[in-house]
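Just one protein chain is left out here, and the rest sit where they should.
Per-chain numbering from 1; labels A, B and C assigned in written order.
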Amino acid sequence: MNMMMGKATRKTEVLISIHEARLHYAVGGAFAAMRGKSTVVKAVDGVTFDIRRSESVGLLGESGCGKTSMGRLLLKLEDTTDGTIHFDGEELTKIQRKRLKEFRTRAQLIFQNPFDAVNPRFTIRQTLSEPLENAGIKRSEREARIIAALELVRLPEPAQFLDRYPHQLSGGQLQRVVMARALILQPEFVVADEPVSMLDVSVRAGVLNVFRDVRDRLGLTAIYISHDLALVRYVCERTIVMYLGRIMEDGPTEDIVHQPLHPYTKALVAAVPVPNPDQSHDPLPIGRGAPDPRNPPSGCVFRDRCPQAFERCAAEVPQPRPVGTRSVACHLF
Amino acid sequence: MSNFKAVGSRLLQLALVLWAVVTILFLMFRLMPGNPMAAYIDPTFTVEQQQQLMAQFGLDKPLWQQYLIYLGNLLQGELGQSFRYREPVGDRIWLLLPNTLILTFSSLIVAYVFGILAGAYLAWRRGSWVEQTAIPLVLTTRAMPEFWLGMVLLAIFSFSLGWFPAGGTRNPGAEYSGFLDLYTSRDFLAHLALPAATLAIYSQGLPLLLMRSNMLDVMKEDFVTMARIKGLSNWTVVVRHAARNALLPVMTSFAIAVGYQLQGNVVVESVFSWPGLGRELVNAVASSDYPLAQGAFLMIALVVIFMNLLADMLYAFLDPRISHA
Amino acid sequence: MPEIAVPTMARSRRANIFARMFRALKLPTNDPFAVAGLLIYLVFIITAIFADSIATHDPNEILYTPAYDLAADLRPGQEGFVMGTTSLGRDVFSQLVYGSRSALLIGITAAFMVALIGSVIGLVAGYFGRWVDTVLMRLADIAFGIPFLPFVIVLAAFLKPSIWNVVIAMALVLWRDTARVIRSQVLTLRSRGYVEAARVAGSSHFKIILRHIAPNILPLSFLYGSIAIGWAILTEASISFLGFGDPDSISWGYMLQDAFASQALAKQAYYWFVPPGVCIILVVSAGFFITRGYENLLFPKLGR
Partner (left out) sequence: MTESLLSVRDPLLSVRDLRVSYQVGRNFVHAVDGASFDVPKGSITGLVGESGCGKTTIARALTRVMADNASISGGQILFDGKDLAKIPEREMNALRWRDIAFVPQSAMNSLDPVYTVEYQLGEVLRRRGGLDRRQARARCEELFEMVGIDPGRLTDYPHQFSGGMRQRVAIALALALNPKLIIADEPVTALDVIVQRQILDQLKELQERLGLSVILVTHDISVVAYICDRTVVMYAGKVAESGTMQATLTAPSHPYSMGLRNAFPDLQSAAAGILTPIEGAPPNLANPPAGCRFKQRCPFALDLCGAEPPVIEVAPGHPVLCHRAKESAALRIDAARTETWMASA
């Protein structure tokens, strides 16, 4: 099966380059505005990083940090308000209709909720046929491709699933179908948006293992979006920590897990629950309060919860600075 | 700054709708078959009157200039002369508007009080035989032509039983010293009863069905379940939590219902010879009194548009999720 | 996959689209009210089609008794007139039978127009969003600002009297309700993962609308269509009652106007003005009952 042949791995080559990307959108109606609430949410606010070929990058953060928006930008499901994203040298906002079709075969998305991600009226065969049709694959070849894709995601005896409807599958099986759909056109780049958060714990590991396997076998470039550092650590060699639309810290996952630098990352790492009763817990190095994406503080967006904040943090937006293997956006460094 | 913009944009929207309706009205009346001047000038007017109106409405000018003059006149509240009454259209409309509003509001208030209570009750008694019979019945009242219902009520309660007068707002020969005197008199209320009942019977279905389905929705909400877990009494759960929440959209629908009712009034006023805007509109159109027809239409449209706006604002005001955003 | 199976699959796929569309309509045959509604429609449709053989007289003909008196104001049963006669000596029963023709003709065409226009506008506005949405929704706001019945009256007065005036007026104004509802439904559908998935899979907008959105919208369009049938019949009746109808075609509204103008109320001629009203109620509520069956499917909370 030609699908199994991984693309040439050129680890040093940059596949995607994001420069000062911003995604702002208007929210709330007239009444929110009347009460002086900001009507612009800065979902992504000046984000810069590169993704190399065959690299797995974890986008880590809490709800509202912009990680999902970032994923949507990378797939051109949303256009940047400002800044640029180059995919294999091509600027995404300038991509033409015809080339967009090609881009859609190269970049794919794995969804969070498998029950929402497939049309309940479609059989598994119909669901998996759609990308093949769009790519102009001959009808006679489709079935074989579908079976191959289902085998790739280790769905046992795939043929029996073809004419079933989504509600006849378990969450774990359906998530594999969703992965198969993303992989069926042999993309180079995959964004996985919390692919196991809706699944039960006992089946999560299965989906994660398939993801890791397939990625390695096909040499995929992958973005793994999650709020769970333990999961990101399981899948990604590199982690980008986001908070309120900005990047706080970016570096090798193991370094971040064992020695977080940014005060926010420190809090995040300390807060991750551990399934081990013998683990001792330090108090959280963070103040109370919650991020409000509509009214972020001036300067460093984390400063109102940061135990180490000082005057400069209010005055000046910290720029990412290289610290060892990492880059950290904090005035302490 | 942004506050100003938001309110401004809502008002702009209102202005756009107003302008569009006014323009549609202009086009409708100018594009009708026959002499374009017929819209404002009756051949039986005196030559002086005709010339005065020609000048006032610029009827000898090209269409686009007429349009500008028309807009200018509207802004000054100038609607022309009624052919039949030989008096300014505006005066005639101000005379009739109270009758229409009294009929509309009296019937709607009755309909809403009944509809809300009955709707809440039916939601509570969901699945019972009462509910099983009531729902199709309510649907049937929504399927009745209002004027036909009026005819049946007239035939029974006026012509057959003689309990209520057959039409108008007062007995022939009755004189009243003023507004309040007339509208609170027994005579007037007797005349009001049948048309108001007709409209109320027709209108109660909307609040009833809306209240019922909202209640059924709200009863499934977590906070209602929580209220039960708190051990609150059934009454507290159903009335203070379920009904209170279900009421919000029903209250909003009142404003919209006023607009709809005003349109329905057209036929019912005709059945009961009720001297309101709707009947006047029908008569004016039938007797080619175009200025009056246009004025009456415009007035009804104004109320409809204003009520649509009010519905929006009412919701924002009543729902703390919006008013305390 | 064996070679032979491929053409079969192709055919079944094409048939599938229609089958799926049809299944999407999901006639609510397990709801007794909906079945009753469908039956009422059936009876009236049959009556309308075979009006010529069902009616006992020409509905416009002025009739005479065997004694050559004008057959005016006869009570039901008198002189063999099943439902009596009008003041001008016309047969009420035959008028009623022919009335079903104009009622259904207007009702169904108007409903079709309203559902079609409303659905397309709602679909386009909801799916494409941005300025398209803004423009179309402002248009809907304007349509909401037009008082419907007065609009029909003015239109009917200016145009040549015809039963189609009501249809035109409805098509011009009443699409607004359907469009708004369909739009909000499309907005929720558009945010569903599988629609996004279709985009990521490279499907065109047209394909996404046709495959993933339209089938979900169809029951709702049908629902608003069946409500619109009622609206059209009621509107036609009102217009005819007010004297702006087509004098050449017999309709239930025309009958009521005739009765009202001929003092039928004072004469206590219930046989004259009650039957047309009951017919209107039957047809309109039939639409509501079917609708209710749909609501049970679409919003199960309303079910028992």
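Just so we're on the same page, a residue touches a chain if its C-beta (ideal position, glycine included) is under 8 Å from a C-beta of that chain, and two chains touch if they have at least 3 such contacts.
Values in this document were obtained by computation on a predicted structure and should not be read as measured data.
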_For the full complex, can you list every visible chain touched by the one that's not shown?_
A, B
_Sole residue of A:Leu229, A:Cys300, A:Cys313 or A:Cys330 that reaches the chain not shown, by the stated touch rule_ = A:Leu229
*asked:* One chain isn't shown here. Among A:Asp50, A:Asp163 or A:Asp200, which residue touches it?
replied: A:Asp200
*Of the residues B:Met226, B:Val239 or B:Met313, which one touches the chain left out of the display?*
B:Met226
*Residue-wise, where is chain A in contact with the chain that is not depicted?*
62-63, 156, 170-173, 200-209, 227-231, 233-234, 254, 257, 267-279, 281, 283-284, 286, 288-290, 292
_Give me the chain B residues in contact with the hidden chain, please._
221-223, 225-233, 236, 240-241, 244-245, 248, 319-321, 324-325
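To be clear about the criterion, only the chains that are shown with their structure count from here on.
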_Pair of chains joined by the greatest number of C-beta pairs in contact_ = B-C
*What whole-Å value do you get for the distance between chain A and chain B if each is reduced to the mean of its CA atoms?*
53
*asked:* So the centre of each chain is just the mean of its C-alpha atoms; given that, what is the distance between chain B and chain C in Å?
replied: 24
*Could you please state the distance in Å, as a whole number, between where the Cα atoms of chain A are centred and where those of chain C are centred?*
49
*Listing for chain A: what residues touch at least two other chains?*
none
*Which of the residues in chain C end up touching chain A in this complex?*
1, 3, 6, 9-10, 20, 24, 192-194, 196-204, 207, 211-212, 215
*Within their complex, state which residues of chain B touch chain C.*
13, 16-18, 20-21, 24, 28-29, 31-33, 126-127, 132, 135-136, 139-140, 142-149, 151-152, 154-155, 158-160, 213, 216-217, 220, 259, 262-264, 266-267, 270-271, 278, 281-282, 285-286, 293, 296-297, 300-301, 304-305, 308
*chain C-facing residues of chain A, complex*: 75, 77, 101, 104-105, 107-109, 111-113, 116-122, 130-131, 134-135, 139-140, 143-144, 178, 181-182
